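With one protein chain held back, the other chains of the complex are shown just where they sit.
The letters A, B, C and D name the chains in turn, as written, and every chain counts its residues from 1.
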Amino acid sequence: MSFQAKLTSGEFVVLAEMDTPKGVDISDLVTNVRYLKSRVDAVVIPDLDNGVMHLGALAGGAVMRQQGMEPLIHVCGRDKNRMALQGDLLAAHVLGIHNLMVVKAEDMVNGDHPDAKIVNDLDELGILGMIQSLTSGTDLAGFELRGKPQFMPGIAVPPIADDAQLAQQVADARQKVAAGAGYIVLQPVFDMTFYTQIIDAFKPLNVPVIPAVFLLKNVGMARYISINDPCSRLSEDLIRRIRKAKDRDTECIAIAGEMIRKLADISQGIKISALGWEDRLPAILNSAGL
Amino acid sequence: METFEPEIVAFCCHYCAYTAADMAGSKRISYPSNVKIIRVPCTGKVDAIHLMKALEIGADGVYVAGCLAGDCHFKNGNVRAEARVNRVKKMLTELGWEPERVAMVKLSAGMGEQFAETARKFTETIRKLGPGPGKRTGIDDRAAS
Amino acid sequence: MITAEQKPMQEIIQYIAPYSKILLVGCNECVTVCAAGGRKEVGLLASALHLNHLKQGKTIDIKEITLERQCDPEYVEELAPYIDGVDAVVSMACGCGVQTVAGRYKKSPVFPAVNTRFMGASLGQGVWAERCKGCGDCVLGITGGICPVARCSKHLFNGPCGGTSNGQCEIGPETDCAWRLIWERLKELGMEDRYEDLMNAKDWRPGGAAGPGKIIREDLA
Amino acid sequence: MNTQSRLEKILASGELAVTSECGPPRGARPEKVKEKSALLKDHVDGINVTDNQTAMVRMSSFAAAVIIKQMGLDPIMQMVARDRNRLAMQSDIIGAYAFGINTMLCLSGDHAKFGDHPMAKGVFDIDSVQMINMVRRMRDDETFQGGAKIDGAPKMFIGAAANPFADPFELRVMRLAKKIKAGVDFIQTQCIFNLDKFEEWMKGVTDRGLDKKVHILAGITPMKSVGMARYMKNKVPGMDIPDTVIKRLEGVSKQQQPEEGIKMAVESIERIKQIKGVHGFHIMAIEWEEKVPQIVEQAGLYPRPKV
Partner (left out) sequence: MQKNNSSENTLSCDRRVLVIGGGVGGIRAALDLAESRRDVLLIDKSYAIGGLMTQLDRTFPTNNCDLCTVSPYLSQGARERHLDIKPMTCLTRLEGEAGAFSATLVTEPRYIDTEKCTACGECAKHFPEAVRVTPGLDPRAPTCMRYPQATPFAFSIDMDKVTDITALKKICKADAVLENDQRTETVIDVASVVLAVGADLFDPAVLDNYGGGQFDNVVTGLEYERIMSASGPFQGNLKRNSDGRRPKKVAWIQCVGSRGINKGDVPYCSGVCCMYALKEAMVTKERFGKDIETTVFFMDMRTHGKDYELYLNRARDEYQIRMVRSRPHSIVEKSDTKNLSITYALEDKPVQETEEFDMVVLSTGFRVGGETRDLAEKLGIDLNPHDFAATDHFNPVLTSKPGVYVCGVYESPKDIPETMVQASAAAAMAASNLPVVSVDQETEDLFMPERDITGNDPKIGVFICDCGFEIGGILDVDKLLTSVMTHQDVAVAQAVGYGCSSESMAKIEAMIVENQLNRVVIGGCSPRTHETKFQDLLRRVGLNRYLVEIVNLRDQNTWTHMNEPDRAQFKAVKLLQAGIAGVRKNRPLKDHTLPMSQNALVVGGGVTGMTSALKLADQGIKTYIVERAPALGGLARSLRKTIEGDHVADFVQTLVQKVTAHDKIQVLTRSIIVDHTGMPGLFKTGIQTGLRMNYMQIHHGVTVLATGALPNRPAQYGLGTFKNVITQLEMDSLLEDDAARVRSMDQVVMIQCVGSREKGNPNCSRICCQTAVKNALRIKKISPEIQVFVLYRDMRTYGFQEDYYRRARDLGVKFIRFSLDARPGVVETQGTLSVYTHDFILDSDIEIAADLVVLSTGLIADDETTEDLALLFHLPRTVDHYFLEDHVKLRPVDMAQRGFFLAGTAHSPKTIRESITQAQAAAGRAQTLLAKKEINLGACVAKVDTKKCASCLVCVRACPFDVPFINAEGVSQIDADKCHGCGVCAGDCPAKAIQLLAYEDDQILAKLDGLFER
């Protein structure tokens, strides 16, 4: 069953995120995706994620198709104006890419091309509107299209620090759902109580809510996130747990697995990122019992 | 009865245990001279047959000394070595020999003191067990035949 | 592949007790792969036997040879130069190898040092599992590639018995219920409906029920 | 009507049938068989005689069935695939029939691993489905399994077991269908404690109309104690005991547990009676035969109809 069909029929969906290479050697990408076949519903391909230049999502999505895997690509307005965005989306449809995630792109300051010019022609609502327009058969200038593309657009919600932000984000998301977003992907949070609260807050929007989990790789990374990303609510206990583990690698995978299992009980899907260690996605899936 | 001086072979990995033994030397920590070291790159190289042969030809005890758990320079050579030592222990038990004659120990390169301590303890264990297979009888006849 | 495991040491020791010159023969085929009787195990067993004799205060003369294959007479012939010099042969091959050696060297007693267990497949380093009973009439084509003869404790042909819990066989949780596996596989293949085909009582003759089996290829023989 | 079986007659009459069982003794004492059977005498329509149950050696089911038959009762001879090849089976079947035994049950048999002869070779020449088919052909086609004609075919009423609770659940109805296809006449199910699941299974059975092709007798076992319940939950393969059962038994004193167990059995029967497609009950009071009459009576299944 396709990702879209599963979503609409209310079945549980599993998304795995895979980065495209910085370069044209896609061998790792191809190898890693082979192990995910029939284990995930779609592979999420970010587009110039984190402000770091790498192989574009359109091509990444096409590679997924070639490998018999359903792609889901990011769409953001930072790097392209409405011309390029529309052109790319038409291309996407033709390449068999129908799942989109409209995201607010990372600031370029932390990226690898901090000097690049930022476009921001359309914001996320604008992009959702554009998608609606395209799927209904006209472009943003009002010209009719020869053949309508089909898309399942969703949105990614930015990190949420507290209840006030939560309320704000829910309100934002409501607008986006009204603008056509068919599902909502959340940012990873390590505190399950708070995450449950977030998930519950989005449920009234009546579209599938997909929480996310990513793989911690070592104590250094966990520590970094606990200090620099307060929204992720990574606790001292968790860091201690990794430090005390006999095999830290396995423990980190076990942590991801546990979180996925807990989230699976309270949501309609899960997005898993291994942040560069895509070869460990199968191990995470195993650990999560998926 | 003449006092029994066991002969002991220690297979030591280059990166940890052998270095620890050198460390014991440079700190002038004494341990029984009964222990004689054979250097291997990793305890993962030490075959069960090396342990058996050592006993067969005259060692009263043999131990394998590798890196601490999780610290093996080659990831898991020490784990494999330990499994082989356990197999030899089992074989010795089946044969009616004391499994304590073989052992696995794990040391880091800085553990000169512990190296000496291990050598002392193991030597004591073997001293209590008495002469090993190669020492009982027959070895000279065999050499002659 | 044929899998085997070493016999208890005391049994081997009993066999060779009366002898002092032993030819210890390994095989570089299946028993090497399943780590029961290759060159390395030959060496270990030889050493173990030495240690045993040293315990009795005796010595024993052991010659170690590992043949390419003990179930082929041509390879077994390689033992000829040594056979007269020994009192007994200990074979670390499977039953086929032991018999080939015993059949060729009739004057020497030939003892097995391993127990031939089953035809198995390797599940990973150091783990082998039974996969084939050599029943002579393969049904894998209709059971989704999972053998009910070898992998069902009761050789059931028509589905799982009532003893399955949590997908495991009633004989223990370490054994998967073969029929659960077959069923899952059939589902994956979209061949669920095959399950309800009745499988008739099996003809056991090709697998040995008709007496010791033999294959003759006229074109080759 | 295919056979002279009392059970077949009862079932054909549309009445709810009741069977129970008698484990033969581990020794040559016919009186034990007699004692047990006598307890059941008026309350059941057939007495299952188990065949080396739980892979422990017992008096052969054939012999014990003969004893029961000689008492004028109706034995149901069980036969497992574990201990006999097809020759032995067929000779026993015609032998039994010669003694008037006309009802039998075809089973795979518990694995020898947990019995008193774990080193024995399990025969498993044919499986239970093939056995059903073999017996049916002996009866209807009057041929042996190997193809030869039988001179005096055994007219057996053929039963088999079904476990609605074992894995994989979705196979359970199909497996029943397969046994029907092979020619089974009646089914005795595994002891039922998880009634919800049983209902689900029965729904699957009736949905396919299988209840029209076979008589299903629901398996009922009274719990003697909470210890027994726990043991069955944890140790007996293919058994499905919900925690509520254990909790309920825990809720009463040790002395009251047997009574509570019987009460639960009776309640189960009452509930199962409502389920479409169930044609009777098979009451397995393990080493507790004396309680069968009480259950039968309390469940409103007494007196038994005369046929």
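Everything that follows uses one rule, which is that contacts are C-beta pairs under 8 Å (C-beta built on N, C-alpha and C of every residue); 3 or more make two chains touch, one makes a residue touch a chain.
All values derive from a computational prediction rather than experimental measurement.
The undisplayed chain touches these shown chains across the complete complex, A, B, C.
Interface note: of A:26, A:116 or A:221, the residue touching the hidden chain in the full complex is A:221.
Contact with the chain not shown here comes from a single listed residue; of C:33, C:83 or C:129, that residue is C:33.
Considering the whole complex, the residue from A:26, A:52, A:145 or A:290 that touches the absent chain is A:52.
From the options A:39, A:113, A:148 or A:243, the residue with contact to the unseen chain in the full assembly is A:243.
In the full complex, chain B touches the omitted chain through residues 7, 9, 14, 18-19, 21-22, 24-31, 33, 36-42, 44-47, 49-50, 53-54, 57-59, 70-71, 73-77, 80-81, 84, 108-110, 116, 134. Contacts to the hidden chain, counted on chain C, fall at residues 28-29, 32-33, 35, 38-41, 43, 66, 122, 124-125. Against the chain not displayed here, chain A makes contact via residues 19, 22, 49-52, 106, 110-111, 214, 217-221, 223-225, 228-229, 243, 248, 275-277.
By definition in this document, only the chains that are shown with their structure count from here on.
Central chain assignment: C. Criterion: smallest distance from chain C-alpha mean to the mean of all protein C-alpha atoms.
Computed centre separation for the pair chain B/chain C is 35 angstrom, with centres defined by C-alpha atoms. Averaged C-alpha coordinates put the centre of chain A at 57 Å from the centre of chain D. Residue positions of chain C in touch with at least two other chains are not found.
Contacts from chain B toward chain C in the complex involve residues 47-49, 52-53, 55-56, 91-92, 94-97, 133-134, 136-139, 141-142, 145. Here chain C touches chain B in the complex through residues 8-10, 40, 43-44, 47-48, 50-55, 57-59, 61, going by the rule given at the top.
Of all residues in chain C, only 153-167, 170-172, 177, 179-180, 183-184, 195-196, 198-202, 204 touch chain D in the complex they form.
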